[in-house]
Every structure is written in C-alpha cells, then in structure tokens.
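Note that one protein chain is taken out, while the other chains of the complex remain in position.
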Amino acid sequence: MKHYNEIGKIAYEGPGSTDPFSFRYYDAGRVIAGKPMKEHLKFAMSYWHTINAAGTDMFGGDTMDKTFGLDGMARYEKKADFAFELMQKLGVEYYCFHDVDVAPEGKTLAESVENLRRMTDYLLKKQKETGIKLLWGTANMFGDKKFMAGAGTSCSADVFAASAAKVKAALDATIKLGGAGYVFWGGREGYDTLLNTDMGLELDNLALLLTMARDYARAHGFKGDFYIEPKPKEPTKHQYDFDVATCANFLRKYGLMDDFRMNIEANHATLAGHTFQHELRVARVNGIFGSIDANQGDLLLGWDTDQFPTNVYDTTLCMYEVLKAGGFTNGGLNFDAKTRRQSNTLEDILLAYIAGMDAFALGLIKAQALIEDGRIDAFVKERYASYETGLGKEIRAGKVTLEGLSDYALTVKEFSVPSGRQEYLEEVLNTVLFRG
Amino acid sequence: MKHYNEIGKIAYEGPGSTDPFSFRYYDAGRVIAGKPMKEHLKFAMSYWHTINAAGTDMFGGDTMDKTFGLDGMARYEKKADFAFELMQKLGVEYYCFHDVDVAPEGKTLAESVENLRRMTDYLLKKQKETGIKLLWGTANMFGDKKFMAGAGTSCSADVFAASAAKVKAALDATIKLGGAGYVFWGGREGYDTLLNTDMGLELDNLALLLTMARDYARAHGFKGDFYIEPKPKEPTKHQYDFDVATCANFLRKYGLMDDFRMNIEANHATLAGHTFQHELRVARVNGIFGSIDANQGDLLLGWDTDQFPTNVYDTTLCMYEVLKAGGFTNGGLNFDAKTRRQSNTLEDILLAYIAGMDAFALGLIKAQALIEDGRIDAFVKERYASYETGLGKEIRAGKVTLEGLSDYALTVKEFSVPSGRQEYLEEVLNTVLFRG
Amino acid sequence: MKHYNEIGKIAYEGPGSTDPFSFRYYDAGRVIAGKPMKEHLKFAMSYWHTINAAGTDMFGGDTMDKTFGLDGMARYEKKADFAFELMQKLGVEYYCFHDVDVAPEGKTLAESVENLRRMTDYLLKKQKETGIKLLWGTANMFGDKKFMAGAGTSCSADVFAASAAKVKAALDATIKLGGAGYVFWGGREGYDTLLNTDMGLELDNLALLLTMARDYARAHGFKGDFYIEPKPKEPTKHQYDFDVATCANFLRKYGLMDDFRMNIEANHATLAGHTFQHELRVARVNGIFGSIDANQGDLLLGWDTDQFPTNVYDTTLCMYEVLKAGGFTNGGLNFDAKTRRQSNTLEDILLAYIAGMDAFALGLIKAQALIEDGRIDAFVKERYASYETGLGKEIRAGKVTLEGLSDYALTVKEFSVPSGRQEYLEEVLNTVLFRG
Partner (left out) sequence: MKHYNEIGKIAYEGPGSTDPFSFRYYDAGRVIAGKPMKEHLKFAMSYWHTINAAGTDMFGGDTMDKTFGLDGMARYEKKADFAFELMQKLGVEYYCFHDVDVAPEGKTLAESVENLRRMTDYLLKKQKETGIKLLWGTANMFGDKKFMAGAGTSCSADVFAASAAKVKAALDATIKLGGAGYVFWGGREGYDTLLNTDMGLELDNLALLLTMARDYARAHGFKGDFYIEPKPKEPTKHQYDFDVATCANFLRKYGLMDDFRMNIEANHATLAGHTFQHELRVARVNGIFGSIDANQGDLLLGWDTDQFPTNVYDTTLCMYEVLKAGGFTNGGLNFDAKTRRQSNTLEDILLAYIAGMDAFALGLIKAQALIEDGRIDAFVKERYASYETGLGKEIRAGKVTLEGLSDYALTVKEFSVPSGRQEYLEEVLNTVLFRG
C-alpha cells in the first residue's frame, strides 16, 4: 500500500476499483433526486477522533502519535494544517469540534478561553483558504476533573458558572466561524448513583443553561440550530439525555422545542436499545430531526465503540429517513468515528473515511432506489388504507366518541387485519440493495 | 409442608418464624411513620397471573391446572371465589384485572362485553362480602388475534373501534366496582418493523383513544387516575410507551398530563435499561407518579420474567421513593408477578405472595429507617449546598445570564467539587439494611 | 398477490424479478465452486415452526389456523401432506422434526411412542414419493409438564427414564427414515435458580443419557452425527449447553468428542453474546462443526425471535465458514425460523422461505466471491507471516522455551505490529457484496 504522503486527492473510480485509496460509490457531484451527492450527505470530519484520538482505551495507551513532535499552540496549528489537508484529500467539506480539540487548555479557564479565541482566527483562515465550513461547534464539559459531577448539572454552583463560560466561548467561536449548529452532549449530565443525587434540581439547572445559551446566541446573531445529542449512559451510569423521546420530554417541559433539535448518533441509539432508524423516525415524528453523528456500534458490546459506519443496511435506512425528512437543513453527517486501535497508521484514517463515505454514498443510492422502487411505500399506504375512507377517516379527523365507536364495533362480525409481511418487505429491501 | 386447604389466614409471626405459611415482616397494623403498614403498601393481587396463568411458556405447556374442572361462566365464578378466598388468606385488600381475566370471551365482541357485565355483578357481590377493593381495571387489547397489529395503533380502523368498545366496557366495570384507577398497557402498541409502519399516524390514534377514554370516564363520574404502564418491548419489538420519560413526552405532546400518571413496573424498568428506582424518580420529577406493578426481573435475561419481588435492596429503594412522593393516593402495589413454572402447587402461590409481601414490608421498614437515620438525605443536602447561598441561589432563581456567569467563572482560580462518596453511601445503606 | 393454492413450484427468475413468488438468487442447479447450490446449502424445513407454530406468543394466541379442521392422526397425516407439498413448491429437499411435531401425543408415553411409530411409516412413504430426505430427528423433552425440571437433568429418576424412552423412540424413527443426524437441544437442561440445584449430578446424568443414546444408535446401525445445539438460556435461566465452547468442554470431560458435533443456531449465538460466525469458527477450531439452524435474531431483543434469515452480511460470513470447513457432510441448513406473528397467511410461509433461501443463496455466491477475490485471505496470511520463518517457525513447532524467548526478546529494540486494517477489510467485504 502507498504511504500517506504519496496519496493525493481520493478520486471516485467506481465499484470495480481495487485501489484502496479510491471511492467505489462516493461520487461527490453525481446527482441523486435532483441534488449532488455531496449536498445530500454533507460529510463532516470529527476533530476529536480524527485529529486527537490516538488509540488509547481503558486498558492500554496510545498506538499512534498525533503530537507532530510539537507542544502548545504550535502543535494545535500543525494539527489544524493536517486536518484541513486531510479533509481536502477526502473531499470532506465540513468539520465539527469541541473547544479543547482545536486549542490547548491553559492553566486557568481564562487562559483556555483565550487560546480558543486565538485558534479560532487560525481556523477561520484555514476555512477561507479551503472553502471548508464548520458544521457545528461545542464545548467539552466532561473531560476535565471539575466536571466530574456534571457541568450544567454539577452539584457545584461554580462549576455551573464554568460551564456557562465554556459555552459562551464555544458559541463565540462557532458564530465567528459561521457554524450552522451548536451541540450539547451531556456526557456527565446524569448520575452514577441516585443515593447522592437531586434529579429535579439538576434538570432544572440543565434547562437554565440551555435557555441562557439560546438567548445569548440569538442575541449575537446565531441563526443556526441548537442540538442535544442523546446518549443513555457512559461515562455516567445514567445520562439525562437518554434518547430522542427523553430529550423531547425535556424540551417540552422547559419550553425549548423551537430552538433545539436532535443530533442523533447511531451508536448511542443502539446503546439505548433502539435502532438508528428508530431514533431518526422518533425525531421526525416529534419535529426535531436535526443532524447525525455517523458511526456504528457493535450490538454485542455494551459501550460506545464509535466505529466507522460500514453496514449498508443501516446507512440505507438512515438515508431513507433523511430523504423522507426532506434532507438536512443546518445539519449534516459528522463521522463521530475513530479508527480501531489496531488501525494505527495514517493510511488507516483515509481507509476508514473512504469506507464510511462509500457506505453512506451507497446508502443514499439505495435509499433513493427504494423510494423509486415504490413497493415499500405503497405497502405502508395500503396497510393503513382503512383510515382514508369511512369510519377510519372520521377517526383521523377526531370526529368520533368512545360510545359511538363502541356501538359500531359491537356490530362487527369479524375483524380482519392485513398481514404485516415483514419477510416479504425484507426480501424487497434485499432485492433493491443487491441488484447492483 | 401443609396442604393449601389446611392453611388458614397467614399471620404475622416475626423474623424468627420458620413456619413457611407465616409473615416474618408484614404486620398489617404495625404503624410506620404514622400509618399502618397496610395503608402504606396497599397490596393488590394480579388476577391474570394468580388466577389464570398456569405455567405455560414459549417452550412448554401448563404445569398447573386452574380450570377447576369447569367451563364457561361457572369456571369464572369459581375462579372469583378462589381469588377472594386467597386474598383473604393473605390479607391482600385490593385486586387488579383485565376484562378477559374475570369473564369468558364470547363468540363475538358483544357477547364478551355482556359476559364482563355479568361477572362485574358477581365481583361486586364478592367485594361487598369481603371488603376487598378494586385497585384498577383494564382491558386486554393484546391477546386476541385481531390486536396483532395493535389496538389504538392498529392499521385497521375496525380494530381501533373494537379497542374503544373494550375500553368502554372495562371502564364501565371499573366504575361500577369503585376502582380507583384504570390502566393502559400497550403491549401491541408499537411495531415489529419500521418497514411497514406509519409511526406518526399510530401515535396520533393512540392519543385519540386515550383522550376519548378520559372524556367518557370523567363524564361518567370516574374520579380516579388513568395510568400508562411503560414497557420498552415484548411482545412487540418496540413499544411506544418505552419508559416513563417517553410516556411523559407523549402525554405532554397530546395534552394528557393532567389525567394520566404512571403505573411503573420493576421488570419493565430494567428491560428499558433503567433501575426501578430510576423510573420512580423520573415519574416523581415529572409529577406523574401513580401506581406500581411490584415484581422483579432477572437482569441477565432479556424478557419479562415477572418474578415475585424478593430483593430487599430494590424494595427498600422503591419504598424510599414512595415515601418521598408522599405515599400512594389512588395507586398501590400490585403483584404483577407469577409463580415460577416449577413452583406449580397452590401452596407455592401462598409462599410467593408471602415472600413478596415480606420483602416489601421489610423494604418499607428499612426505607423509613433510612429516612430516620438521616445520613443519606443530609449528604445530598450538603452536596448541593452551594446552591443555597450566593451565586448558587441566584442560579436557582434564574437571575443570571451566560455572560454574567462567564465573567464570574473566568476569575475563579480553582474549582472544587465534593467527593460523591458512593461507596460510603452504599455502606450506610447496608448498615441500615442489616442492623436487624 | 396470488393465493397459496394458485402458486406452483417457485422458480428461479433472477435478480430483476419482481414476482414475489420467485427466487432472485437461489438457482438450485447453478454450480458454485464445483457443486450445485443445492448441495452446498442443503436447505431443510423445520417441521415445528412451519407446520405447527401458529403465531402464539407469551402475550397472545394464535393468528393462523394450522389444524386443517382435523383431529388426532388424521390431522397429522394432513400436516405431513401439506409439509411435503410445501417443500416441493419450495424445492426444499430436507426436513427436521421432533417426535411431537409429526405425531399426536397419546394419553400415555407408550401411546405417544406408538403414534410416532405409525407416523414414521407415513413419513417414509412421503419421502419415497418425493425424494425428500430427513436431515435430522429429535425428541421434544421440554414441552410437557413432566420435563419442567429437565429431561436428562431432571431431579426425578422417572423423568430421566422417560427421557431415555423418548430418545430411543426418536432414534428409532430417525434410523428408519434414514436421517443423517440426531439432535439434542436441552431447553430444560439447566436451572432456574442455583438455590435448588445440584449442578454436578445433573451434568453427570446428562452425559450418561447422551452416552447411552450413542451406544444404542451405533448398535442399531446409525452412522450419522449426533449434535448438541448450544443455547445459553430461555426457557431456563441458564442452559448447560450455553455455547459451542461450553459444549466442547462437556464433550471432552465425558469422552464424547468422537460422536458429537454442533448444531449451531444463529439466534442462539447472539443470545450467548457471540456472532454467528464466531460460533461456527469455534466449532471448526475444535473439530466439531456439524449442522446449522439458519435463522436470525434481533440483537436489541433478549429472546429467541427465530426470524427468517435475511441479513446478507450474516449469511455470507456463515457460508464463508462453511466453505472453509469443507462444506457440510451430514449436516445442512435447517430453517429454524418462524414467520412473524403478523405474517399470518400461507403465502407468508412461502415468502419467508424465499427470503431466507435467497439470502443464503446470495450468501453462498458472495462467500465464494470473497474467496476468489482473495484479498481477505491474503491479508490474514500476511498478517501472521512472522510465524512462517525464523523464530516464528520455531514457536509454531514448539521448539522454544520461556528463557530462550526471553533472552531473545530482551535484545529487540523496537517491536512492530502490523495494522489490523479492520475498516479496509470491511470496505473489501462491501465491495464484494455490492458490486452486483
């Protein structure tokens, strides 16, 4: 295999290509349903996994070196150079970051904020040079010791204030860089044991932090979306943002439905006991579909593996939901995925992105083929046909009462329910997926 | 061991008793925190598991005979006789039922409704004779073939109407019997595959059914609570009432928060990835704590085992939440539990209820002891003390802004967060549990 | 859609076919790697799911009627007629059964044994008429009440004897019908609580039953394979045959490795926390690969869903292992799968088998393509290349000592381990799967 430095821009070469450093399915300009692939998919690079994560896990240290032999701001400028070069090689046009991903932490919070401000200028320059855009920004409020008991939900009022400071600084950066979104992932917003936890107080405080953030950002011209990223657990035993439905309840309770949407991660969905498609559908039904963290977990493992997405069943059903939702507005597909610990070369980063981008390109192609094929949509329409006329239509219009329906039902001789035909529908799906 | 018929009313004999047919902890009249145990606990018998379930599982047939050698209405009258006698032996003062538990299904829906009406009279007579009361009623809208695709969420409008008829009849029975609650458990309200499902339509319809039921019951004098019983899955792949938070979102979305509360089942909590205590706490924080289905699951098994509750950690933390919520109003502790398939004698029914009632009696005693001990509550109060004065107090009052907090936080030299002390709190819990 | 009776023999029509009642991939006679597809795949019909199961689950009754309006032996003869007709429509050339699937249970064990003997003659006639063969037989030792505490592991010596009688009768039937295998699935061979269990005695007894069965069958001319079918739990809390490795330990301990092999079920693998491919590989490495129960589970559900297999990743990796193992000898692919409860028409049975057979046909095609592509096998060979020369070769030959290796290792300056390249290999897999 070629070395990283010998590899230029990754080109589309078609399904038959055996060049590892080519796309077999992702053809950025190919028009699908009236839009180029790249506009449907809006791929983004996750700064933390791609530029910083180096293979550490709970039982072992780094397997890669991503320090570039440098320290301090110099290291982070070099990282930014590498990041933008990498995105250009891959044809990835968006990125996402936490404050601590792009700038070194200072000795004090004030110093950290200042470092971020300075690096924001550097990133802005890189954006202008390359045309690459910021999909969303966020603040890391889970890594540092002070957040051990949460950020917005910390038992310490000072830490709550520190969280506000971090959010403000990350919002300032996001706004300056023209980011289309701002994400809250509450990795420590939860509890480890109820024996020491005041859940009511913590949720009220969390809502206050989000409300203040919204007010500040709107006052400073931010037009993008706020996202909550649901995850059920890990690192905490229980996270308050368990899944999409739980977040929707929180947003409704605290009056935040108008500004907040969901950033849905495939691996978080499965940790919560749901399919990826389920979480996308629940968001759509609640009107809060927003953006996607594209990765995949291992359903036989109980932690967040953040693998590059390669399962084409999942990418197809994901893109089917995205197409049905009318596509992304401010959101996109952020690869919140890390190369496996044993995939420890720079080439593996390219290979992993290629695998993920091809899997999503194929998912898009197949999702559109599924819609064009029409059999599944027609089946669903037919299955609920009884609600389109007569009694069913009145039910849908809410023009019925319990007694009225009861009177009717007691006259029905036999109830007939159409077959659900799951196996047939799975064969139709396979037919579309595999017919080449 | 004695035979069932030789056993009279189960008496409290204290912790040292080795008579299997005695209580070691449940002493109905013993006053705890100003109320007799039986008023705190409000034990109820589940008709389905206790009077009908006979040991069948997915891989094997009955191991008990609960037909009494009878058919039709005679069988159900005999079952009622047995049920009330059993409750009297146990000193259980409430019961819960589905329509199909207490009356035979007819050849038509109309016939079934009529059978239920007739058996309601019979049950009313038994209630008057014994003083036993109905905790809640419900309609079984999951067992019959016609509900295979759901009841309120069926793809068939006729089945939706049949559901309304069943709810009406079960509400009529509940009202007549003076039931303090009415439960919706949506075993089939969900989906097996999204490939054939219109989730939005299904949820709208479900909300309509609940709204009509509420309106009908209120118009007919029902003052009790409506309950949704969350469960994440089984028999369907996904149930819409996944957990308490999901149900709260549904209730808020459709304007049903005032009339509906939660009927929380221990085993359903764990299937959803939560502790029992968690679900109780979430209900409390959302103001929708209602009633309890007291059982326990096996966390190493992925299905609803509905075991009699015997884990005193769980019953203690449950009763701690109940005491903190101010106790039950219309709700109670329904043993939604079945004797193990191999516990196939009538004596086992008594032994199982004794085990469950003793475990909850002990849980109540220990929960109150925990509160009186005071260390845990004091620890929690101290942990959040920073919110009781100064900046923290202003945060709680919502008198802060993102900028203001940020300005403050940037001046803080070191952030300090108190130890969570989980191990210490667990030792305190053990100390209270085991000090005899 | 056409009705069941209007549908003739299902024909191969190619990937483009939209006729639901046709194969898109299964082309029985197509030669792959020197053998016709049907010889590679050896599809078998599971009598229990296909001919008997009618949609019942733990929360609801039948949704189909498979009684043919008949009782007693007449019903079972009609079922056999239907079964063989169905297999002919599908082109399925093998079947598998439990004693109770094919003959009615009598009032006594003796009567049941006699019923089986009579139905065996009927089945033999059907086999001769159609050329369809028996893949394997087994005895159901889990459904009846008497097996509630196990069969070979029952706490009752009489039940142990009854198990011997059932095994003998089922072996007699299997031998008469020319079955190539005999399966032990120990659904009740395990425990619900260790509080009442003598594990050592139970395992000894189980081994004795298997040993006696082996001796009896060999003495009566049986040349086929005995299979244990691993499953970790359900219906019991713990089954002794947890997974392939656990069964291998049991076979080694009791001296049964020469006669027993594994019947590996996809859904049982995942319930045990393994992939299907893992279990196949472990069996291969231990020299006990035998036969397959082809189905799929839902990894988000904790029970045995026995779905028809449609995931082509899984079928491909399964057939890859089968090809690497040299293909089936006495074993085959038994569809231990049932149509979903809502797929309640006869047409659904055909559609489900078609979906499963196409998925496995595609899996075979793709597995062979993967082998011919060669990239994955070459990668593995290269990854372990250090064991083919020098020190590695000596290690493989066992010609090393701890001291010798230590002396060498202490001189090594830098250890280098090649990248695992997981993402690349997944892209290669996708490339082969989706290139049409």
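For this structure, a couple of remarks:
Just so it is clear, A, B and C label the chains in written order, and each chain counts residues from 1 on its own.
To be clear about the criterion, contacts are C-beta pairs under 8 Å (C-beta built on N, C-alpha and C of every residue); 3 or more make two chains touch, one makes a residue touch a chain.
Worth saying up front: this structure is predicted, and the values here are computed from it rather than measured.
Among A:M148, A:M257 or A:V380, the one in contact with the hidden chain is A:M148. When the missing chain is restored to the complex, the residue among C:R24, C:R281 or C:K366 that touches it is C:R281. Touch with the chain that is not drawn comes from one residue among B:I7, B:M73, B:L351 or B:V412, which is B:L351. Remark: the residues of chain B touching the chain excluded from display are 15-16, 18, 20, 24-25, 270, 273-275, 299-300, 308, 310-313, 339-340, 342-345, 347-348, 351-352, 354-356, 358-359, 362, 375, 417, 419-424, 426-427, 429-431, 433-436. Contact between chain A and the absent chain runs through residues 55, 57-63, 142-145, 147-149, 187-188, 192, 233-235, 237, 271, 298, 300-304, 340-342, 344.
If you put the missing chain back, the residues of chain C touching it would be 108-110, 113, 145-146, 148-149, 154-162, 164-165, 167-169, 192-201, 203-205, 208, 212-213, 215-216, 232-233, 238, 242-243, 245-246, 248-249, 252-253, 272-275, 277-278, 281-282, 284-286, 317, 376, 379-380, 383-384, 386-387, 390-392, 395-396, 398, 400-403, 405-406, 408-413, 415-418, 420-422, 425-426, 429.
To be clear about the criterion, only the chains that are shown with their structure count from here on.
Using the contact threshold fixed earlier, the set of chains in contact with both chain B and chain C is A. Annotation: the chain A:chain C pair of sequence copies touches via predominantly the same residues, more than half of the used numbers being shared.
Averaged C-alpha coordinates give centres for chain A and chain B that are 36 Å from one another. The set of chain C residues that touch two or more partner chains comprises 300, 340, 342, 344.
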